[in-house]
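Can you read through this structure? Questions will come right after.
One chain of protein is taken out of this complex; the other chains stay put.
This part shows chain A:
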Amino acid sequence: MTTTDGFFDEMCRADGVRPPYDRYQKWFEAQDVARLAQKTKEAERFFRRTGITFNVYGQDDAEERLIPFDLVPRILSGQEWNLLSRGVEQRVRAVNAFLHDIYNRQEILRAGIVPVSLIAQNDAFLPQMIDFAPPGGVYTHIVGTDIVRTGENEFFVLEDNARTPSGVSYMLENRETMLQMFPQLFSQIKVQRVSDYPKNLRASLEASAPPNCEGRPFVVVLTPGIHNSAYYEHSFLADQMGVELVEGHDLRIIDGRIKVRTTRGYRTVDVIYRRVDDAFLDPLSFNPQSLLGVPGIMDIYRAGNITIANAPGTGVADDKAIYSYMPDIVEFYTGEKAILKNVETYRCSEPDSLKYVLDNLGDLVVKEVHGSGGYGMLVGPAASKAEIATFREKLQANPSNYIAQPTLSLSTVPIFTESGLAPRHVDLRPFALVSPKEVNITPGGLTRVALTEGSLVVNSSQGGGTKDTWVLES
(Lines give C-alpha, C1' and ligand atoms only; values in the text may rest on other atoms or scores of the structure.)
Protein backbone atom coordinates (compact mmCIF):
# COMPACT_ATOMS: atom_id res chain seq x y z
CA MET A 1 0.00 0.00 0.00
CA THR A 2 2.55 2.58 -1.06
CA THR A 3 0.86 3.79 -4.17
CA THR A 4 -2.21 5.81 -4.92
CA ASP A 5 -2.62 4.26 -8.37
CA GLY A 6 -6.06 2.91 -8.94
CA PHE A 7 -7.66 5.15 -6.35
CA PHE A 8 -10.26 7.68 -7.27
CA ASP A 9 -8.49 10.99 -7.82
CA GLU A 10 -10.90 13.84 -7.12
CA MET A 11 -8.99 16.30 -9.27
CA CYS A 12 -7.69 14.36 -12.23
CA ARG A 13 -9.09 11.63 -14.44
CA ALA A 14 -7.30 9.79 -17.16
CA ASP A 15 -9.10 12.00 -19.68
CA GLY A 16 -8.33 15.26 -17.91
CA VAL A 17 -9.42 17.36 -14.99
CA ARG A 18 -12.74 16.63 -13.28
CA PRO A 19 -15.21 19.49 -13.83
CA PRO A 20 -15.25 20.90 -10.25
CA TYR A 21 -11.50 21.51 -10.52
CA ASP A 22 -11.62 23.04 -13.97
CA ARG A 23 -11.06 26.66 -13.05
CA TYR A 24 -8.76 25.90 -10.20
CA GLN A 25 -6.51 23.82 -12.43
CA LYS A 26 -6.24 26.67 -14.94
CA TRP A 27 -5.36 29.08 -12.18
CA PHE A 28 -2.83 26.72 -10.66
CA GLU A 29 -1.01 26.17 -13.93
CA ALA A 30 -0.44 29.89 -14.21
CA GLN A 31 1.20 30.04 -10.79
CA ASP A 32 4.86 30.18 -9.96
CA VAL A 33 5.72 27.11 -7.87
CA ALA A 34 8.39 28.92 -5.86
CA ARG A 35 5.90 31.60 -4.90
CA LEU A 36 3.36 29.01 -3.80
CA ALA A 37 6.01 27.36 -1.66
CA GLN A 38 6.54 30.75 -0.05
CA LYS A 39 2.78 30.98 0.57
CA THR A 40 2.87 27.68 2.43
CA LYS A 41 5.49 29.13 4.78
CA GLU A 42 3.40 32.28 5.21
CA ALA A 43 0.38 30.22 6.14
CA GLU A 44 2.41 28.30 8.69
CA ARG A 45 3.64 31.51 10.26
CA PHE A 46 0.10 32.86 10.35
CA PHE A 47 -1.14 29.74 12.16
CA ARG A 48 1.72 29.88 14.64
CA ARG A 49 1.29 33.59 15.40
CA THR A 50 -2.44 33.26 15.77
CA GLY A 51 -1.98 30.27 18.04
CA ILE A 52 -4.03 27.91 15.88
CA THR A 53 -2.56 24.88 17.54
CA PHE A 54 -3.52 21.68 19.25
CA ASN A 55 -1.92 20.10 22.29
CA VAL A 56 -0.49 16.64 22.00
CA TYR A 57 -1.21 14.31 24.86
CA GLY A 58 1.57 12.28 26.36
CA GLN A 59 4.07 14.86 25.21
CA ASP A 60 5.61 17.73 27.09
CA ASP A 61 2.82 19.67 28.76
CA ALA A 62 3.60 22.83 26.93
CA GLU A 63 3.85 21.37 23.49
CA GLU A 64 1.44 22.90 21.04
CA ARG A 65 1.56 21.70 17.48
CA LEU A 66 0.37 23.07 14.22
CA ILE A 67 -1.83 20.94 12.05
CA PRO A 68 -0.11 21.08 8.68
CA PHE A 69 -2.15 23.04 6.18
CA ASP A 70 -2.14 22.26 2.48
CA LEU A 71 -2.97 25.06 0.11
CA VAL A 72 -4.69 23.03 -2.59
CA PRO A 73 -8.42 23.10 -1.84
CA ARG A 74 -10.61 20.05 -1.94
CA ILE A 75 -13.46 20.96 -4.27
CA LEU A 76 -16.97 19.53 -4.38
CA SER A 77 -19.57 20.47 -6.93
CA GLY A 78 -22.97 21.76 -5.81
CA GLN A 79 -24.57 18.46 -6.86
CA GLU A 80 -22.09 16.37 -4.95
CA TRP A 81 -22.73 18.50 -1.91
CA ASN A 82 -26.50 18.18 -2.24
CA LEU A 83 -26.20 14.43 -2.09
CA LEU A 84 -23.82 14.57 0.86
CA SER A 85 -25.79 17.10 2.87
CA ARG A 86 -29.07 15.25 2.34
CA GLY A 87 -27.36 12.09 3.51
CA VAL A 88 -25.89 13.78 6.56
CA GLU A 89 -29.19 15.39 7.49
CA GLN A 90 -31.00 12.07 7.24
CA ARG A 91 -28.39 10.43 9.38
CA VAL A 92 -28.39 13.17 12.00
CA ARG A 93 -32.17 13.03 12.33
CA ALA A 94 -32.01 9.27 12.69
CA VAL A 95 -29.31 9.52 15.36
CA ASN A 96 -31.43 11.92 17.41
CA ALA A 97 -34.52 9.73 17.04
CA PHE A 98 -32.47 6.69 18.01
CA LEU A 99 -31.14 8.38 21.15
CA HIS A 100 -34.59 9.51 22.17
CA ASP A 101 -35.91 6.01 21.64
CA ILE A 102 -33.26 4.08 23.53
CA TYR A 103 -33.53 6.39 26.54
CA ASN A 104 -37.31 6.20 26.52
CA ARG A 105 -39.52 3.57 24.89
CA GLN A 106 -36.74 1.45 23.37
CA GLU A 107 -38.88 0.41 20.44
CA ILE A 108 -35.90 -0.40 18.26
CA LEU A 109 -34.77 -2.95 20.85
CA ARG A 110 -38.22 -4.43 21.11
CA ALA A 111 -38.36 -4.69 17.35
CA GLY A 112 -35.13 -6.69 17.55
CA ILE A 113 -33.26 -4.43 15.17
CA VAL A 114 -30.51 -3.52 17.58
CA PRO A 115 -29.57 -6.20 20.15
CA VAL A 116 -30.30 -5.29 23.75
CA SER A 117 -26.82 -6.38 24.83
CA LEU A 118 -25.26 -3.67 22.72
CA ILE A 119 -27.05 -1.03 24.77
CA ALA A 120 -26.93 -2.77 28.13
CA GLN A 121 -23.18 -3.34 27.95
CA ASN A 122 -22.41 0.04 26.48
CA ASP A 123 -20.30 2.31 28.69
CA ALA A 124 -21.62 5.36 26.90
CA PHE A 125 -25.20 4.51 27.82
CA LEU A 126 -26.13 6.61 30.86
CA PRO A 127 -28.90 5.33 33.14
CA GLN A 128 -29.29 8.95 34.35
CA MET A 129 -30.81 9.78 30.96
CA ILE A 130 -33.53 7.12 31.07
CA ASP A 131 -37.09 8.45 30.95
CA PHE A 132 -35.91 11.94 30.27
CA ALA A 133 -36.07 14.03 27.13
CA PRO A 134 -33.72 16.98 26.77
CA PRO A 135 -35.16 20.42 25.91
CA GLY A 136 -36.65 20.38 22.43
CA GLY A 137 -35.91 16.65 22.16
CA VAL A 138 -32.43 17.28 20.76
CA TYR A 139 -29.64 14.99 21.94
CA THR A 140 -26.84 15.76 19.59
CA HIS A 141 -26.79 19.45 18.68
CA ILE A 142 -23.44 19.39 16.94
CA VAL A 143 -22.47 16.42 14.78
CA GLY A 144 -19.35 15.82 12.72
CA THR A 145 -19.87 12.91 10.34
CA ASP A 146 -16.71 11.37 8.91
CA ILE A 147 -17.14 10.55 5.25
CA VAL A 148 -14.83 8.95 2.73
CA ARG A 149 -15.16 8.65 -0.97
CA THR A 150 -14.20 5.77 -3.22
CA GLY A 151 -15.64 6.77 -6.56
CA GLU A 152 -17.59 9.31 -8.60
CA ASN A 153 -20.74 9.02 -6.51
CA GLU A 154 -19.51 6.56 -3.94
CA PHE A 155 -19.57 8.08 -0.44
CA PHE A 156 -19.30 6.06 2.75
CA VAL A 157 -19.79 7.16 6.33
CA LEU A 158 -16.80 6.14 8.42
CA GLU A 159 -18.21 7.23 11.74
CA ASP A 160 -20.86 9.43 13.30
CA ASN A 161 -19.19 11.74 15.79
CA ALA A 162 -22.22 12.62 17.86
CA ARG A 163 -20.71 13.44 21.26
CA THR A 164 -18.14 16.20 20.99
CA PRO A 165 -16.81 16.45 17.46
CA SER A 166 -13.91 18.83 16.99
CA GLY A 167 -12.23 20.41 14.00
CA VAL A 168 -14.73 23.06 13.03
CA SER A 169 -12.28 25.83 13.93
CA TYR A 170 -9.90 24.46 11.31
CA MET A 171 -12.65 24.49 8.73
CA LEU A 172 -13.14 28.21 9.46
CA GLU A 173 -9.48 29.16 9.80
CA ASN A 174 -8.48 27.26 6.66
CA ARG A 175 -10.97 29.32 4.70
CA GLU A 176 -9.76 32.55 6.31
CA THR A 177 -6.20 31.63 5.40
CA MET A 178 -7.13 30.87 1.79
CA LEU A 179 -9.02 34.14 1.52
CA GLN A 180 -5.98 36.03 2.75
CA MET A 181 -3.48 34.18 0.60
CA PHE A 182 -5.41 33.89 -2.64
CA PRO A 183 -8.13 36.53 -2.73
CA GLN A 184 -8.15 36.56 -6.53
CA LEU A 185 -9.16 32.88 -6.59
CA PHE A 186 -12.38 33.62 -4.80
CA SER A 187 -13.37 36.29 -7.27
CA GLN A 188 -12.92 33.80 -10.11
CA ILE A 189 -14.49 30.79 -8.45
CA LYS A 190 -17.71 31.09 -6.48
CA VAL A 191 -17.41 29.12 -3.29
CA GLN A 192 -20.19 28.75 -0.74
CA ARG A 193 -19.54 30.54 2.53
CA VAL A 194 -18.64 28.76 5.75
CA SER A 195 -18.25 31.89 7.87
CA ASP A 196 -21.86 31.76 9.09
CA TYR A 197 -21.07 28.75 11.24
CA PRO A 198 -20.49 30.59 14.56
CA LYS A 199 -23.63 32.68 14.09
CA ASN A 200 -25.64 29.56 13.23
CA LEU A 201 -24.14 27.65 16.13
CA ARG A 202 -25.20 30.35 18.55
CA ALA A 203 -28.68 30.57 17.06
CA SER A 204 -29.01 26.80 17.16
CA LEU A 205 -27.91 26.64 20.79
CA GLU A 206 -30.24 29.48 21.74
CA ALA A 207 -33.13 27.74 20.01
CA SER A 208 -32.41 24.72 22.19
CA ALA A 209 -32.74 26.66 25.46
CA PRO A 210 -34.66 24.99 28.29
CA PRO A 211 -38.33 25.84 28.87
CA ASN A 212 -37.50 27.75 32.07
CA CYS A 213 -35.27 30.22 30.27
CA GLU A 214 -36.33 33.85 30.50
CA GLY A 215 -35.25 36.42 27.93
CA ARG A 216 -32.43 35.82 25.50
CA PRO A 217 -30.76 32.52 26.41
CA PHE A 218 -27.36 32.90 28.06
CA VAL A 219 -24.97 30.51 26.34
CA VAL A 220 -21.51 29.42 27.51
CA VAL A 221 -18.84 27.09 26.17
CA LEU A 222 -17.52 24.70 28.83
CA THR A 223 -13.87 23.70 28.37
CA PRO A 224 -11.65 21.39 30.43
CA GLY A 225 -9.02 24.17 30.25
CA ILE A 226 -5.93 25.30 28.42
CA HIS A 227 -4.23 21.92 28.51
CA ASN A 228 -6.97 20.18 26.57
CA SER A 229 -5.95 19.21 23.05
CA ALA A 230 -8.79 21.22 21.52
CA TYR A 231 -8.52 24.28 23.77
CA TYR A 232 -7.80 26.52 20.82
CA GLU A 233 -11.09 25.50 19.25
CA HIS A 234 -13.04 26.04 22.46
CA SER A 235 -11.79 29.60 22.88
CA PHE A 236 -12.17 30.27 19.17
CA LEU A 237 -15.80 29.20 19.12
CA ALA A 238 -16.69 31.15 22.26
CA ASP A 239 -14.99 34.19 20.80
CA GLN A 240 -16.67 33.85 17.40
CA MET A 241 -20.08 33.37 18.99
CA GLY A 242 -19.51 36.22 21.43
CA VAL A 243 -20.26 34.05 24.46
CA GLU A 244 -18.29 33.27 27.60
CA LEU A 245 -15.75 30.46 27.77
CA VAL A 246 -15.99 28.83 31.19
CA GLU A 247 -14.43 26.03 33.18
CA GLY A 248 -16.27 23.90 35.73
CA HIS A 249 -15.05 25.94 38.68
CA ASP A 250 -16.62 29.10 37.24
CA LEU A 251 -20.03 27.46 37.54
CA ARG A 252 -22.10 26.56 40.56
CA ILE A 253 -25.65 25.75 41.43
CA ILE A 254 -27.71 28.42 43.17
CA ASP A 255 -31.48 28.17 43.64
CA GLY A 256 -31.77 25.26 41.23
CA ARG A 257 -30.08 27.02 38.35
CA ILE A 258 -26.58 26.88 36.92
CA LYS A 259 -24.85 30.18 37.61
CA VAL A 260 -21.57 31.57 36.37
CA ARG A 261 -19.29 33.72 38.51
CA THR A 262 -19.04 37.18 36.95
CA THR A 263 -17.50 40.36 38.27
CA ARG A 264 -21.02 41.45 39.26
CA GLY A 265 -22.02 38.28 41.02
CA TYR A 266 -23.64 35.09 39.78
CA ARG A 267 -25.57 35.04 36.54
CA THR A 268 -27.90 32.31 35.28
CA VAL A 269 -26.70 30.13 32.41
CA ASP A 270 -29.30 28.60 30.08
CA VAL A 271 -27.28 26.63 27.56
CA ILE A 272 -23.92 24.92 27.99
CA TYR A 273 -22.03 23.90 24.88
CA ARG A 274 -19.83 21.47 26.69
CA ARG A 275 -16.53 20.23 25.38
CA VAL A 276 -16.01 18.09 28.47
CA ASP A 277 -16.64 14.36 28.24
CA ASP A 278 -19.66 12.77 29.93
CA ALA A 279 -17.56 11.11 32.60
CA PHE A 280 -16.25 14.46 33.83
CA LEU A 281 -19.47 16.44 33.59
CA ASP A 282 -20.86 15.81 37.05
CA PRO A 283 -18.73 14.25 39.80
CA LEU A 284 -21.91 13.46 41.73
CA SER A 285 -23.33 11.35 38.92
CA PHE A 286 -20.25 10.12 37.11
CA ASN A 287 -16.51 10.19 37.86
CA PRO A 288 -16.29 11.41 41.48
CA GLN A 289 -12.65 12.43 40.99
CA SER A 290 -13.44 14.95 38.30
CA LEU A 291 -12.81 18.64 38.87
CA LEU A 292 -13.76 19.58 35.33
CA GLY A 293 -17.51 19.57 35.64
CA VAL A 294 -20.24 20.90 37.93
CA PRO A 295 -21.35 18.81 40.90
CA GLY A 296 -25.10 18.29 40.68
CA ILE A 297 -25.59 19.54 37.13
CA MET A 298 -27.46 16.36 36.16
CA ASP A 299 -30.21 17.18 38.67
CA ILE A 300 -30.56 20.67 37.23
CA TYR A 301 -30.61 19.16 33.78
CA ARG A 302 -33.33 16.68 34.60
CA ALA A 303 -35.37 19.47 36.19
CA GLY A 304 -35.38 21.25 32.82
CA ASN A 305 -33.28 24.18 33.99
CA ILE A 306 -30.30 23.88 31.69
CA THR A 307 -29.59 22.64 28.19
CA ILE A 308 -26.44 20.60 27.77
CA ALA A 309 -25.16 20.35 24.23
CA ASN A 310 -24.46 17.69 23.32
CA ALA A 311 -26.65 15.81 25.76
CA PRO A 312 -24.95 13.37 28.13
CA GLY A 313 -25.23 9.79 26.93
CA THR A 314 -25.09 10.78 23.27
CA GLY A 315 -21.98 8.67 22.82
CA VAL A 316 -24.11 5.54 22.51
CA ALA A 317 -24.83 6.59 18.96
CA ASP A 318 -21.24 6.94 17.79
CA ASP A 319 -20.05 3.75 19.30
CA LYS A 320 -18.38 1.73 16.54
CA ALA A 321 -20.47 -1.34 17.30
CA ILE A 322 -23.69 0.66 16.94
CA TYR A 323 -22.27 2.07 13.75
CA SER A 324 -22.66 -1.26 12.05
CA TYR A 325 -26.43 -1.04 12.61
CA MET A 326 -26.77 2.51 11.29
CA PRO A 327 -28.36 1.61 7.93
CA ASP A 328 -31.09 -0.27 9.85
CA ILE A 329 -31.40 2.56 12.35
CA VAL A 330 -31.83 5.12 9.59
CA GLU A 331 -34.48 3.01 7.94
CA PHE A 332 -36.29 2.33 11.21
CA TYR A 333 -36.74 5.99 12.10
CA THR A 334 -36.98 7.70 8.71
CA GLY A 335 -38.67 4.97 6.72
CA GLU A 336 -36.13 5.58 3.95
CA LYS A 337 -33.03 3.82 2.77
CA ALA A 338 -29.84 5.43 4.04
CA ILE A 339 -28.56 7.87 1.44
CA LEU A 340 -24.97 7.48 2.63
CA LYS A 341 -23.62 3.97 2.82
CA ASN A 342 -21.86 2.33 5.71
CA VAL A 343 -18.52 0.65 5.35
CA GLU A 344 -18.97 -3.08 5.65
CA THR A 345 -18.26 -3.87 9.30
CA TYR A 346 -17.41 -7.12 11.04
CA ARG A 347 -18.45 -7.21 14.69
CA CYS A 348 -15.81 -9.26 16.42
CA SER A 349 -18.30 -10.07 19.18
CA GLU A 350 -19.92 -12.43 16.68
CA PRO A 351 -18.00 -15.74 16.38
CA ASP A 352 -18.29 -16.05 12.60
CA SER A 353 -17.08 -12.53 12.08
CA LEU A 354 -14.27 -12.98 14.57
CA LYS A 355 -13.04 -16.01 12.72
CA TYR A 356 -13.09 -14.14 9.42
CA VAL A 357 -11.27 -11.19 10.94
CA LEU A 358 -8.58 -13.35 12.52
CA ASP A 359 -8.06 -15.16 9.21
CA ASN A 360 -7.75 -11.91 7.26
CA LEU A 361 -6.02 -9.51 9.65
CA GLY A 362 -3.51 -8.49 7.03
CA ASP A 363 -6.23 -7.05 4.78
CA LEU A 364 -8.45 -5.36 7.36
CA VAL A 365 -8.59 -2.27 9.52
CA VAL A 366 -9.41 -3.23 13.10
CA LYS A 367 -10.63 -0.57 15.52
CA GLU A 368 -11.51 -0.39 19.16
CA VAL A 369 -15.24 0.04 19.63
CA HIS A 370 -14.74 3.16 21.78
CA GLY A 371 -11.49 4.36 20.24
CA SER A 372 -10.92 7.64 18.49
CA GLY A 373 -8.18 9.82 17.11
CA GLY A 374 -6.54 6.95 15.27
CA TYR A 375 -5.32 5.41 18.52
CA GLY A 376 -5.54 1.70 19.26
CA MET A 377 -6.19 0.60 15.69
CA LEU A 378 -4.55 -1.82 13.32
CA VAL A 379 -4.20 -1.01 9.64
CA GLY A 380 -3.53 -4.52 8.37
CA PRO A 381 -1.94 -3.82 5.01
CA ALA A 382 0.47 -1.32 6.57
CA ALA A 383 1.29 -3.36 9.69
CA SER A 384 4.34 -5.52 10.38
CA LYS A 385 4.02 -9.23 11.18
CA ALA A 386 4.85 -8.51 14.82
CA GLU A 387 2.16 -5.81 15.06
CA ILE A 388 -0.39 -8.16 13.57
CA ALA A 389 0.58 -10.90 16.03
CA THR A 390 0.25 -8.56 19.01
CA PHE A 391 -3.11 -7.34 17.80
CA ARG A 392 -4.29 -10.89 17.26
CA GLU A 393 -3.72 -11.55 20.96
CA LYS A 394 -5.61 -8.43 22.02
CA LEU A 395 -8.44 -9.35 19.73
CA GLN A 396 -8.70 -12.89 21.07
CA ALA A 397 -8.60 -11.67 24.66
CA ASN A 398 -11.52 -9.28 24.21
CA PRO A 399 -13.28 -9.73 20.87
CA SER A 400 -16.30 -7.57 21.65
CA ASN A 401 -14.00 -4.58 22.05
CA TYR A 402 -13.28 -4.58 18.31
CA ILE A 403 -14.80 -4.16 14.91
CA ALA A 404 -13.07 -4.66 11.60
CA GLN A 405 -13.53 -3.16 8.20
CA PRO A 406 -12.02 -3.79 4.79
CA THR A 407 -9.39 -1.22 3.86
CA LEU A 408 -11.25 1.22 1.70
CA SER A 409 -9.89 2.67 -1.48
CA LEU A 410 -10.01 6.22 -0.14
CA SER A 411 -10.06 8.86 -2.81
CA THR A 412 -7.11 11.19 -3.23
CA VAL A 413 -6.81 14.93 -3.71
CA PRO A 414 -3.47 16.44 -4.69
CA ILE A 415 -1.39 18.28 -2.12
CA PHE A 416 1.17 20.89 -2.97
CA THR A 417 4.78 19.77 -2.75
CA GLU A 418 7.86 21.61 -3.93
CA SER A 419 7.93 19.40 -6.98
CA GLY A 420 4.31 20.09 -7.85
CA LEU A 421 1.04 18.31 -7.13
CA ALA A 422 1.01 14.86 -5.56
CA PRO A 423 -2.09 12.76 -4.71
CA ARG A 424 -2.83 11.97 -1.06
CA HIS A 425 -5.75 10.22 0.64
CA VAL A 426 -8.44 12.37 2.26
CA ASP A 427 -11.58 12.14 4.31
CA LEU A 428 -14.23 14.75 5.05
CA ARG A 429 -15.99 15.84 8.22
CA PRO A 430 -19.03 18.02 7.51
CA PHE A 431 -20.59 19.71 10.53
CA ALA A 432 -24.31 19.63 11.22
CA LEU A 433 -26.16 21.81 13.73
CA VAL A 434 -29.39 20.49 15.15
CA SER A 435 -32.00 22.58 16.95
CA PRO A 436 -35.64 21.74 17.68
CA LYS A 437 -36.46 23.78 14.57
CA GLU A 438 -34.02 22.60 11.93
CA VAL A 439 -30.87 20.88 10.84
CA ASN A 440 -28.27 23.25 9.44
CA ILE A 441 -25.21 21.89 7.63
CA THR A 442 -22.34 24.17 6.72
CA PRO A 443 -21.38 23.65 3.06
CA GLY A 444 -18.05 21.87 3.11
CA GLY A 445 -16.46 20.73 6.31
CA LEU A 446 -13.02 19.72 7.39
CA THR A 447 -10.96 17.80 4.87
CA ARG A 448 -8.21 15.86 6.54
CA VAL A 449 -5.36 14.63 4.41
CA ALA A 450 -2.69 11.99 4.98
CA LEU A 451 0.56 13.75 4.21
CA THR A 452 2.65 10.63 3.82
CA GLU A 453 2.51 9.07 0.39
CA GLY A 454 0.27 6.02 0.38
CA SER A 455 -0.86 6.46 4.00
CA LEU A 456 -4.54 6.06 4.80
CA VAL A 457 -4.33 7.64 8.25
CA VAL A 458 -5.52 11.23 8.21
CA ASN A 459 -5.81 11.99 11.96
CA SER A 460 -3.98 15.08 13.12
CA SER A 461 -2.72 13.18 16.15
CA GLN A 462 -1.06 10.82 13.67
CA GLY A 463 0.53 13.53 11.57
CA GLY A 464 -2.27 14.24 9.12
CA GLY A 465 -2.95 17.67 7.71
CA THR A 466 -5.97 19.66 6.58
CA LYS A 467 -7.24 21.41 3.47
CA ASP A 468 -9.83 24.04 2.80
CA THR A 469 -13.00 22.40 1.50
CA TRP A 470 -14.88 24.18 -1.23
CA VAL A 471 -18.47 23.62 -2.21
CA LEU A 472 -19.09 25.40 -5.48
CA GLU A 473 -22.17 27.49 -5.99
CA SER A 474 -23.99 25.69 -8.74
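FYI, contacts are C-beta pairs under 8 Å (C-beta built on N, C-alpha and C of every residue); 3 or more make two chains touch, one makes a residue touch a chain; residues count from 1.
Operating definition for what follows: contacts and distances are computed from a predicted model.
Enquirer: The chain dropped from view, which UniProt name applies: "NADP-reducing hydrogenase subunit HndC", "Nitric oxide reductase NorQ protein", "Alpha-E domain-containing protein" or "Na+/H+ antiporter subunit G"?
Expert: The missing chain's protein name, per its UniProt entry, is "Alpha-E domain-containing protein".
Enquirer: Touching the left-out chain: which of A:Leu66, A:Leu83, A:Val260 or A:Ile388?
Expert: Here the residue in touch with the unshown chain is A:Val260.
Enquirer: Pick from A:Ala43, A:Leu158 or A:Leu245: which residue touches the chain that isn't shown?
Expert: A:Leu245
Enquirer: Which of A:Thr40, A:Ser235, A:Thr334 or A:Thr417 touches the chain that is not shown?
Expert: Reading the full complex, the residue touching the unseen chain is A:Ser235.
Enquirer: So which bits of chain A touch the chain we can't see?
Expert: Interface with the chain not displayed, on the chain A side: 48-51, 226, 231, 235-236, 238-239, 243-247, 249-250, 252, 260-265.
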